[in-house]
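As you look at this complex, bear in mind that one protein chain is not there, while each of the others sits in place.
The block that comes next holds chain A.
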């Protein structure tokens, strides 16, 4: 059992996450497109490649690195049987995100976030609830263009977060930010596909390793 948990940690890319996407895929899915210069957040300036006709362009090289780290982390969490919660407050992608979560066997929350969900969980759900081990944000802002409450709550409850940050978002409290577009349907579909594939891959690998262990 110990070997099962420690073996993946010795490799830098145990789940070969790098193969899942290329720079061209990201470009075709319009991940590099940001918002206008006026909407730019100060802390996103390191991730921005440049500005063309007032529209910010995100640096895809940095996005590649961040995406690889984030997917690797998600895969490790899924391998260890952690609970992953997909959060997004974009109404257009609500159905897509929920279907992705269902397909992976994980959980989703794309609706109105009630105040004490994470911080007051034992009273809202009952004693003995298990909180999510990872929060994945497909969009860090809520419907009024303010940072989603879940980022702050997860930081309070020591839950790591992975989030797609656009040029108008605050990447501060997110453990694994992924600078990229969160408004185009193509980009969000790409992210959903990538997360789904990593989680399924990680779970399959876990089942294989357990089967191999049982045989020995």
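Going forward, a contact is a pair of C-beta atoms (placed from the backbone, for glycine too) under 8 Å apart; a residue touches a chain by one contact, two chains touch by 3 or more; residues count from 1.
The working rule: contacts and distances are computed from a predicted model.
Entry comment: the absent subunit's protein name, as recorded by UniProt, is "Small ribosomal subunit protein uS9m", drawn from "Presenilin", "VPS35 endosomal protein-sorting factor-like", "Small ribosomal subunit protein uS9m" or "Myotubularin related protein 7". Remark: the omitted chain is touched by one listed residue; of A:4, A:51, A:83 or A:200 this is A:83. When you scan A:51, A:69 or A:117 for touch with the missing chain, the hit is A:117. The residue from A:17, A:108 or A:190 that touches the chain not shown here is A:108. Listed by residue number, the positions of chain A touching the unshown chain are 81, 83, 85, 95, 98, 101-102, 105-109, 111, 114, 117, 122-130, 132.
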